[in-house]
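Sharing a structure, written as structure tokens. Questions coming.
Of the protein chains in this complex, all but one are displayed in their positions.
Then we have chain A:
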Amino acid sequence: MSLTNPSSGAASGPASASARNQTLKRSVQAAFEDPIDRGGNVGYQSKVRVVDKYKVIGFISSGTYGRVYKAVSRQGQPGEFAIKKFKPDKEGEQVQYSGISQSAVREMALCSELSHENVIRLIEIILEDKCIFMVFEYAEHDLLQIIHHHTQQPRHSIPPSTVKSIMFQLLNGCQYLHSNWVLHRDLKPANIMVTSSGQVKIGDLGLARLFYKPLHSLWSGDKVVVTIWYRAPELLLGSRHYTPAIDMWAVGCIFAELLSLRPIFKGEEAKMDKKTVPFQRNQMQKIVDIMGMPTKERWPYLSSMPEYNNLSMLQPPMLHPGHHHHHHHHSKSAASTSHLEKWYYSTIGAHSSTSSPSSNGSLAALGAEGYKLLSGLLEYDPERRLTAAQALQHPFFQATPSGGGIGVTTGCFEGLKVAYPQRRVSQDDNDIRTASLPGTKRSGLPDDSVVRPVKRIKEA
């Protein structure tokens, strides 16, 4: 479908393509225009109109929440903007006010309050014609797009200085959120924006919430949080009271993905069975395959996890074919052995922790400290997992030989010779009021990245 592939329009010839573009441009703009008449003198009316202030220049992506558009100001504000339009509950027919979703309320409130260089900046919120428009600063890239760019032939790894800068800025943003009692709960490459100057911005706070003295357990509010591949083991094991450590696990997964260019724990999500939350066996297995089986020694509260008993359903890692099904006592230590170190060194292309860091261009330059940071973030026990503040102090970020001799640059593109391609925006947005798109779609990415799982939130 042309929605994710703007180039298909070009096949019909330049002239018709441009004509078609014109119509589509209008339809993008139409998405912001008045769906209903403004009759009646009572009721709520916005003081500002989105179309008066911003000119929409393209469609960026859509998700369950609604759609994101790229826009510029009509009133001389410099720069570009990303406008997130929350879709009303019912699309198509006459739209009714039905109460704003809790997730939109949270995102509006949090974004209005937060202010940090590594968190996406909100410009304003316009409530107009039963729709919510959140206007953000525009970021040219995101980590998903950057990772994807590196998988293109010839596949080439992300430069170590870029990885390091991204990680530092990401942790810096997390530290800010956590010290302000905000849990993000949906960190993943697609939600980490990068500006053209290389500033990392944590985005999409649609699942974020405050965790200061909650009136109810966090679990009772949202049964499922974090996109499956980035979901921490304590969440997979059903923990009711989780902490900022869940974000740190996701940061660890993102770090690994920046190195290997593919999700480190790429499990398959078990579907919600009516109203019960299933045990995510396949995802947990993927973690165990690399991290080994969790043990009470590594994670003292393990046995009090609600889904603890389900761990026995899992296969120990690296099980040889024909191996005995019930592993014996003596093999238990083998089952719990972590293979992360092996994974790390084979990924960065160094053969062991002793090999000396080679040239700065190779990931091997990230050295032993890179492994230590990764394993600190992918620690099973949430209490022992690195906090954002601790991770920022990690020797990995010091320009010492053990840290690969690479200091942290303020922009993650510093010193790079090539620029990343710009975000592709599409003019191909058919009437927003009739379109109903399942899941997450993005403009300008091939299908393979479209099938990435979407975060799911089940509100109580």
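Please note the rule applied: a residue touches a chain if its C-beta (ideal position, glycine included) is under 8 Å from a C-beta of that chain, and two chains touch if they have at least 3 such contacts; residues count from 1.
The rule is simple: contacts and distances are computed from a predicted model.
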Protein that the absent chain corresponds to, by UniProt name, given "RNA polymerase II holoenzyme cyclin-like subunit", "Protein translocase subunit SecY", "Small ribosomal subunit protein uS7m" or "DDB1- and CUL4-associated factor 13": "RNA polymerase II holoenzyme cyclin-like subunit"
Residue among A:Val51, A:Ile100, A:Leu314 or A:Ala335 touching the omitted chain: A:Ile100
Sole residue of A:Ile60, A:Ala82, A:Met108 or A:Leu378 that reaches the chain not shown, by the stated touch rule: A:Met108
Chain A residues touching the omitted chain (full complex): 42-44, 46-47, 96-100, 102, 105-106, 108-115, 125, 127, 130, 179-182, 209-210, 212-216, 221, 459-460
